[in-house]
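As you look at this complex, bear in mind that one protein chain is not there, while each of the others sits in place.
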Amino acid sequence: MIGGGTGSFIGDVHRKAAAIDGMIELVCGAFSSTADKSIASGKALFLDESRCYGTFEEMILKEKELPEDIRMDFVSIVTPNHMHFPPAKMALENGFNVVCDKPITLTLDEAVELKEIIKKSNKIFALTHNYTGHPMVKQAKAMIENGELGKIRKVQVQYIQGWLATDKESEGHKQAAWRVDPKRSGIGGGLGDIGTHAENLVEYVTGLKIIELAADLSTFGKGRVLDDDGHLLLRLEGGAKGIMSFSQIAVGEENNLAIKVYGEKGSLHWEQENPNKLTTKWLDKPNKVYTPMGNDLYPEALSISRIPIGHPEGYLEAFATIYRNFANHLMAKIDGESVDKTDYPTVDDGIRGMQFIYAAVESNTNNSKWTKIK
Amino acid sequence: MIGGGTGSFIGDVHRKAAAIDGMIELVCGAFSSTADKSIASGKALFLDESRCYGTFEEMILKEKELPEDIRMDFVSIVTPNHMHFPPAKMALENGFNVVCDKPITLTLDEAVELKEIIKKSNKIFALTHNYTGHPMVKQAKAMIENGELGKIRKVQVQYIQGWLATDKESEGHKQAAWRVDPKRSGIGGGLGDIGTHAENLVEYVTGLKIIELAADLSTFGKGRVLDDDGHLLLRLEGGAKGIMSFSQIAVGEENNLAIKVYGEKGSLHWEQENPNKLTTKWLDKPNKVYTPMGNDLYPEALSISRIPIGHPEGYLEAFATIYRNFANHLMAKIDGESVDKTDYPTVDDGIRGMQFIYAAVESNTNNSKWTKIK
Amino acid sequence: MIGGGTGSFIGDVHRKAAAIDGMIELVCGAFSSTADKSIASGKALFLDESRCYGTFEEMILKEKELPEDIRMDFVSIVTPNHMHFPPAKMALENGFNVVCDKPITLTLDEAVELKEIIKKSNKIFALTHNYTGHPMVKQAKAMIENGELGKIRKVQVQYIQGWLATDKESEGHKQAAWRVDPKRSGIGGGLGDIGTHAENLVEYVTGLKIIELAADLSTFGKGRVLDDDGHLLLRLEGGAKGIMSFSQIAVGEENNLAIKVYGEKGSLHWEQENPNKLTTKWLDKPNKVYTPMGNDLYPEALSISRIPIGHPEGYLEAFATIYRNFANHLMAKIDGESVDKTDYPTVDDGIRGMQFIYAAVESNTNNSKWTKIK
Partner (left out) sequence: MIGGGTGSFIGDVHRKAAAIDGMIELVCGAFSSTADKSIASGKALFLDESRCYGTFEEMILKEKELPEDIRMDFVSIVTPNHMHFPPAKMALENGFNVVCDKPITLTLDEAVELKEIIKKSNKIFALTHNYTGHPMVKQAKAMIENGELGKIRKVQVQYIQGWLATDKESEGHKQAAWRVDPKRSGIGGGLGDIGTHAENLVEYVTGLKIIELAADLSTFGKGRVLDDDGHLLLRLEGGAKGIMSFSQIAVGEENNLAIKVYGEKGSLHWEQENPNKLTTKWLDKPNKVYTPMGNDLYPEALSISRIPIGHPEGYLEAFATIYRNFANHLMAKIDGESVDKTDYPTVDDGIRGMQFIYAAVESNTNNSKWTKIK
C-alpha cells in the first residue's frame, strides 16, 4: 500500500475492503512521507518493520528483490491525486499490478500516458469507482442493458455532501486541506472528488457516454480557488438528456449520491445512502422494488452479495467487490487463464473522468457554454 | 365558474377545494362551450338551470344584473390557458373579483395588461399556485425568512411527471390535447404547465428571485411542438445557484414536485407527494423533521391545518387554503376592512411565471445561453 | 348535525368531509348544550338562526314539521359516546337517516338495541369508521378477497398516538376530558376511541372475524381510570394469528394506524400517515407498491379517488368517501331504487366494535385470559 498512514480515511477503507473476502493480505507499505511514520503505521497494522518503507520508490525496488511467493502481488495507491501517477507508473514498469484511487491522475495527460504504460506492462489496473460494486447498481445496469426500460430519455444524478460547508481546511483537517489545493487535487475540486463518481455512475448504469455538457461551477468556501459546488446540463448518446448536481457545501447532506434514469418504458432510482433498494416504476405495472438476494434479479446482481436477503451491506462491501473482482482476475492471470475477467473500473474509466473534469472546467470558463467531452 | 364542465380535472378540483371550508358556494357557471353542455354540467352540480350559462360573457352580464345578495361574488377561471385572459378581463371590468388557474395567461403581454386591469378595477385577483398552500411549505418559507438556514447557497427543484410519456393526445385525452397545443397552451409546454409551479415554489420558499437561467428543453413525444421535458441552470439573487428539472415524460413518476434549499447553516427538503413532512438538516444538530400541527412550527404554518397532527392533508386541502385566504380577504373587503389580507399568489406571481417561460424558451433557442428573467 | 359546536374537532371534520363532494349541504344543527351557543356556532357556519336548535330533541321535532324539500335528510351525530344512542334512536324513530361517529354507543346493549331500531325504521345508518374510505385500503381488501395473498396467516395492527402522554384532561382540553371519563366514554378508553378503528380495519381488510383475544391493558396517565394503552393477542377465523398494539401515551406518535397482513403467497402493508401507498411483498416477485389511480388497481380502489395520480388525498377525503357512499345510497333510496348500495360501515360494524371492547376489558380483568368476542 502506498499512502494510508494512521488516521487516513481512504487508506483504511482500502485495507478493510481488501480484507473482507479473505483473498488479500496486506504485506508491506509506504504509508507516510517519512520512514518513521511509515513504520509506526505499519506496526499498528501488525506488519513486520522490514516491510514498512519510507518511500514508494524504496518499496517497489525492495519488494521486487523478494522471492515471488513473498513479495507483494500488487500495490494499492491511496495518496492524494498528485501522487497517483508517479507510483502507478513505477509500479507497473517494475512488474506490479495496481489498484488506484480516483480520480486516476492529476492531469488528463497523465491519464492518457498511464494507459500506454499499462498496455506495455502487461499488468492489470483497477480504479476504485467503488459505487459500481453495489448489487443494486449491477441490477440497474443489467435492466437497462437488457432493454427493460426501453430507450433512455432522461437522467438525473447528484452527489451532494456538506462536509466542506465550513472552512475545514484552516482547522487542520487533512482530508479537506489537499482537496482544496489545486497542486494536489488538480483543476477540479468537488468536480474531481465526487463529480467523477457521478459521471462514472451515469455512464456505467446507462451504458451511454456523455457527449457534451454545460457547467455552472461555484466556489462558496472563502479563500478557495477550486469549485466546491456545481450544476451541469448533460447530453448523452442516443438523444438522452441529463442533469447533474454536486456539492461539498450542502449543509446536512452526508454522502448523497443518487441516480434516476427514465426510459420509454420504465424508470429506476438508486441512492447510495440506502443502497440495498432499487426502485423501479413502469408505464403499465405498479412500482417494483428490488433488494439484494431478492426475487427476479439478474445474475450480475445476485452474484455480488455476501450475506442473505435483508442483511444490509454497505460502502465497504461495495468497495470490497472491486477488490474481489480484481483479485479474481489477478489469480486467474497468475494461474495462466487466458479469459479476461475484467469486472472493475479500468484506466478507460479514469480517462473519461479526467475528460469530464476538463470539459466542465472549460464550459464553466466560457459561461456554461456547451462543451464536448473528449 | 368558467370552464370545468363534467369530466374536467381542474374544474372539479377548484369546486372541491372551494367547498371544504364551507365559506364558498357555487352559484352559477359557464362550464362548457355550448349552453346545453353547460346546463347538463350545472345540473349535475345541483345548480339551478337559470344560472347555467352558455358563455362567460353571458354569465358576467346576467349575473351583474342580479341583486347584490344573490349574484356571484367572484369568478373562478378553470379553462385552458388561452381562455384565461378574456374572461378575467371582462369579469374585472364588470366588477367581479377573480380566481384564475395558472399559468396566468397565454402570453406575457396579456399578463402585464391584466395587472393594469386589476389595478383599475379595485377588485382582487388570486392565481392558484396551490402548492404554496401546504403547511410545510409555509413552514419552509418562514424558516428561511427568519434566517434559520442562513444565507441561501443552493436550490434544487424538480417537477417530474410521466403522464405524457406516450401519445395521450392522439387517444382523445382532453387534458393532454390542449396542453400540447401552442394555440391553447402558449409557447411553453411542460414549462408553462408545471415549470411555472417549480419556479413559483423556489421564489416563494426562498424569497429570492431567479435572475437568469440556462435552459435545455426537449420534446420527446412524437409530433409534438412544445417541450415536454427540460433541465435548467439557475442563478438567484444573493449569489445562490440552482437547478431545475421538469418532465411530463418521466415514466412512472406521478406528480413529483420537490424542493431542496441549502443555506450556510442548514438545509430543508419538501416533497409534494409526501407533503406532511419537512425534513431539515443542520451544521451542528441532528436532522429535524417537522409535521403539520407539530412542535416548533411558525404561526404561518400552524394556522393552516384543519385537522390534528398525524391526520394527513393533501392536494385538495392546500388548494383550499388558497380559496380560504382569498375568501377571507374578500369578506374583509366586503366588510369594509382596510387591512390588506393578501395571502395567496397574485398577478405578480403570474407575471413572473410568464417571464420565466419566455426566458427559458429564449435560452433554449440560443443553445442554453444564460438569459435574464425580465 | 348534533354536536360539533365551534372549536370541536370531529364535528368540523364531518362538515368538511360532507362538503367536499358537493352532494351534501349543512342545513341545521343542535351544536351545543345551550341554545345560545348553538346559534353562535350555526351563524359562524352561515346557517339561518331559525335552524340552530338548543337540543337534538327540538331539532328532530321541528325539522320533522318542515316541508320535505326543506327539512334535513339525515342527522350527523358527532357528540361524545354517551350521546350517540339517544339522538340516533330518536332520529330514526322520527324518520331521519343517521350518520354516527364511532364507537357506536356507550354500551353493548345500546348497540344491539339500535340495530333493532334501525331495522324497524327502514332508514339507513352509517358509522364513520373513516379509515375504510382510503383507496389503498379498498385495494388491500380487494387483493385479499381475490386470493392474491393466499390463505391469511398473520396480522399485525397498531394504532399509536401520543397526545394523552401528559395530563391534558386537567389542562382544560375538552377532547381529552370526555375521553378519559367512563360516563361519557364507556368502559374502554383508548380501546374504544382507537382500538375499535384497529379492530374494524383488521376485519374489513382481511374479511376475517377476530374469534378471541388476550388483552393486557394499561393506564399510564395519573388519576385515570380507563386504559390509555394496550397490547392484545388475536386469533382469527381460519387459524390466522394476530397482534394489536394501541396507545394514546406513545410520546411523539401522531396518528399511527398501520396494518400488515401476511398470507401464504404474499403480504401487504398500509399506514394511515402515508395513506397513498400500499406496499406488497411476494414469495416469487419483487415488492410492488400500489398508489391511488395507479396501475393494476381493482375497481373498488380506482373508483374512490377524486384527483389524478400523485396528488395526495388524506384523512378528510377518506372520511368524505363514507359520506359520499352514504349520500349515494340515500339518493338511490329517495329515487326509489331497490338496489342495496351499502358501501360504508353499518350498525353491524358498530356491534363488533362494542363486543371487541367488552371482550378486551374482560380478558384484561382475568389477567389476559383468552376471551371470545361475542
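Per-chain residue numbering starts at 1, and chain names A, B and C are given in the order in which the chains are listed.
Everything that follows uses one rule, which is that a contact is a pair of C-beta atoms (placed from the backbone, for glycine too) under 8 Å apart; a residue touches a chain by one contact, two chains touch by 3 or more.
Just so you know, these numbers come straight off a predicted model, no measurement behind them.
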Which one, C:162, C:275, C:294 or C:350, makes contact with the chain that was left out?
C:162
Which one, C:3, C:87, C:103 or C:263, makes contact with the chain that was left out?
C:263
Sole contact to the chain not displayed, among C:57, C:216, C:271 or C:362:
C:216
On chain C, where is the contact patch with the chain that was removed from view?
149, 153-154, 156, 158, 162, 165-166, 214, 216, 218, 220, 229, 231, 233-235, 241-243, 245, 247, 249-253, 262-267, 280-283, 287, 367-368, 370
For chain B, which residues lie in contact with the unshown chain of the complex?
282, 284-291, 294-296
Absent chain, residues of chain A that touch it
9, 12-13, 15-16, 19-23, 26, 45-46, 161, 163, 253-256, 272-276, 291, 294, 306-317
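In the analysis below, only the chains that are shown with their structure count from here on.
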How many angstrom between the C-alpha centroids of chain B and chain A?
43
When the centre of a chain is set as the mean of its C-alpha atoms, what distance in Å lies between chain A and chain C?
55
Roughly how far is chain B from chain C, centre to centre by C-alpha average, rounded to an integer in Å?
34
Residues of chain B that contact two or more other chains, please.
253
